[in-house]
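Only one protein chain is missing; all other protein chains are in place.
And then subunit A:
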Amino acid sequence: MGVTRAEYCVIACAEAWRGAGEVLASPMGLIPSVGARLARHTFSPDLLLTDGEALLVGPDGTPEGWLPYRRHLTAVTGGRRHVMMGASQIDRFGNQNIACVGDWSRPRRQLLGVRGAPVNTLNNPTSYWIPRHSPRVFVERVDLVCGVGYDRAGAAGPGAARFHRLPRVVTDLAVLDFATPDHSMRLVSVHPGVTVEQVEGATGFALAVPDEVPFTREPTAEELELIRTVIDPDGLREREVPDPRGGAREKGASRADGGARGGERPPGRGGGGR
């Protein structure tokens, strides 16, 4: 069986925790969870993981520590954590919104609320996972700044920027970061089967795109085995990101984003480098 899109996403998420050391990995969402567990099983064995509630657990579920919310917040402000959050909207400098769409005082759609996004982004490395890369998510300006982007952190002074870092954004199409002179969003790699044009078409602002854009790396045989038989044997990842070669293509075309990711093009052609 070939590597599926969801599996490339798992690899791209796992890479967020490479070299993180002995810190808490806080993945939000299914594919980031598989990615964090994969990193812990392979190249980042010192990572701490929770059971989703108040226990720190090893790869086999053995409790090794206690982390109720109050102590979780200290892990955040102490900086010994790398979180991967979701985003209803994200802009070119990494400002993120999960609170509401429309005017905050009377929103068109109330969502989660700011949650811990302000404290996360100012205190520990914060990456993002976006399962459907579309112009509705990648917007010129977010409706409410929950997670703080580079421009806003810079403007808020040295205390705000001191521990602020947004290492990467992983989507169903690509990996992005903010490693440009002005910290605007940059395309790092596209998943095999995705074109640069596709990513640009699915992004509501102008991305920084290098001359050569590589593909997201292949999983090793060991990694594939771990994903498929140990970490996610029921294949829940394929439901979060259906493989474009599979039966999910029609469903993809009827999405609310109007097929803006250009998913109708044959995969594999003109893929990464350009």
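Everything that follows uses one rule, which is that contacts are C-beta pairs under 8 Å (C-beta built on N, C-alpha and C of every residue); 3 or more make two chains touch, one makes a residue touch a chain; residues count from 1.
In this section, contacts and distances are computed from a predicted model.
Between the names "Phenylacetate-CoA oxygenase subunit PaaC", "CoA transferase subunit A", "Sulfite dehydrogenase" or "NAD(P)H-quinone oxidoreductase subunit D4", the one given in UniProt for the chain missing from this structure view is "CoA transferase subunit A". Contact with the omitted chain, checked across A:158, A:181 or A:233, is made by A:158. Among A:145, A:176 or A:207, only A:145 touches the chain left out of the display.
From the options A:85, A:122 or A:175, the residue with contact to the unseen chain in the full assembly is A:122. What subunit A contributes to its contact with the hidden chain is residues 53-55, 66, 68-70, 73, 76-77, 99-100, 104-119, 121-123, 144-148, 152-153, 155-160, 162-164.
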